[in-house]
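Showing subunit A:
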Amino acid sequence: MKVWQKPGFWLPLVIVLVWGGAVLLIHQDTMRESAFVLLMAVGLASSLNILLGYTGYVSFGHIVFFGLGGYTGFYLLSEQGWPLFASAIGGGLLSAFIAGLVGLAVLRLRGAYFALATIGINEAARAFVSNFEPYGGATGMFVNFSAYQKYGGPGPALWTTFTFLWITTMVVLVASYLVKHSRFGLGLLAIREDEDAAMVMGVKAPKAKTITYVISAFFPGVIGTLYFFKNGNIEPGDAFQLHMSIEMLVMVMLGGMGTVMGPLVGAVGYQWLRGYLLTSPIFKDLHLAVAGAMLLVIILFVPAGLVGWVRNHVQRLQKVLE
Partner candidate 1 sequence: MALLQVNDIASGYEGVQILWGVNLKLEPGKLTTLVGSNGVGKTTLLKTVMGLMAPINGSVFFQGEDVTNLSAHARANAGMVLVPEGRQLFTEMTIYENLEMGAFSHRARANFKQNLDKVYELFPRLKERTRQKAGTLSGGEQQMVAVGRGLMAEPEVLMLDELSLGLSPLLALTLFEALTRLKKTGLTMLLVEQNVTMALAVSDYAYVLAEGKVHLEGPARELSKNDEVRRTYLGI
Partner candidate 2 sequence: MKRFGVGFVFVIALSFIVASLSAPPGATAAAKTVKPAAAAAAKTVTIGFTASKTGKFNVEATRQINGLHLWMEQVNGAGGIKLADGTVIKVADKFYDDESKKERVQELYTKLINTDKADFLISPYSSGLTDASAVIAQQYNRIMITAGAASDSTYKKGYTLVYQSYTPASRYLTGAVDILLKLAPKAKKIAIIHENDKFATDVVKALKIYAEKKGLNVALFEGYDSGTADFAPFINKIPADVDAIMGGGHFADTTTLARQLYEKKINTKMIALLVAPPEPKFAELGDACISVVGSSQWEPLAHFTKESAAKEGITWFGPTGEEFINAYKAKYKEDPSYHSAGGYVAGMILQDAIMKAGSTDTAKVKAALDAMNIMTFYGQLKFATGPKDHGLQLGHDMVYIQWQKDKQGKAMKQVVWPLAGATASAFVCPAR
C-alpha cells in the first residue's frame, strides 16, 4: 500500500485540514485566535514527539528552538525587512542548524542527564539573548505597526499568519508519519528500545539521533516566528519559557508518545482543558492544581496516553491510529 492509502497517514492530516479550513471559511476572529493557540500546540507537541516518541530522548528544554528560531525569524522580519514566509523558514533553519551543532555533543548523554542538559541549554540561551544587543537585549524587539500594511493591514496579516501556521502544522504531521514509517524510523525505534543493542545491530545511532534532533528543532523555529509576529513583539522571558517546554511534554504524554495522532489529541485536549479550567468559576483558582492532578493520574495509570490506550484496547482502531 502506498503511504496515502494508509488511514493512519491521512487521518490526522485530514482532521487538521478540515479544521483549519473551517476556521478560514467561518472567518471569525475569536475562533481564529483559539485555533491559533491550539494549532501551535499541536505543531510544537508533534515536533517534540519526533524526538521524544521515536528515540526516547527526553528534551526538557525543547522550547529553546522555539525561542531561538522565533528570535531569528523576528529579527529578519523586523530589522532586515524580510517577508514573513522567508523569515519563518529562516528561523526554522537557524534552529535546525543549532540543533545540529549541539546535537552531536548533547545526544551522547542518556536519560536524566540529557534532560538536564537541555534545560541548561535553554537557560543559557535565554540569558545569552538577554545580553545580545542585535536582538534587542533584555527588552527585546517589536514590529512597527506599519509592517502589517504589507499584508493588507493588521486583520489580513493575522489571517495570513494563521494560514501559514495551519500549513506548517500539517507539514509537521506528515514529517512525523514519514519519520516513523521509514527505515530510518525503524532504526530510531531500535535506539529507543536499547541503544547499545541497536549500535551492535548496525544502527548509526549518533547520526540518526542528530538528524532526528535537527528535524524536531526546525518546526518550532518556524512556529516561533509566526507566533511572535502575531504578538508584535518578542522578549527573552517570553521566548524561552521552561514552563511551555514542559507543557509540550505533557501534551505528548497525554495523547500518547510515539504516535502521530497522540500529540494532536494531547495538545488539543490539554489546551482545551486548560482553557476550561481557567474560565470555570469553580476551578479558576485551582486550574494548575487540577491539571497537575490529571497529569499525575495519566502518568501513573495510563502511561501509554489516550491514543496508546485506545490502540491497545480497541483492535479495530489499530490500523487507523498511528
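Keep in mind how these were chosen: all candidates are chains of the complex that A comes from, given by their letters.
Going forward, a residue touches a chain if its C-beta (ideal position, glycine included) is under 8 Å from a C-beta of that chain, and two chains touch if they have at least 3 such contacts; residues count from 1.
This one's a predicted model, so the numbers in the text were calculated from it and none came from an experiment.
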{"item": "Of 1 or 2, the one touching subunit A somewhere in this complex", "value": "2"}
{"item": "Interfacial residue positions of subunit A with respect to candidate 2 in the complex", "value": "7, 11, 14-15, 18-19, 22-23, 29-31, 33-35, 37-38, 130, 137-139, 142-146, 148, 154-155, 158, 231-233, 235, 237-238, 241, 268, 271-272, 274-276, 278-281, 320"}
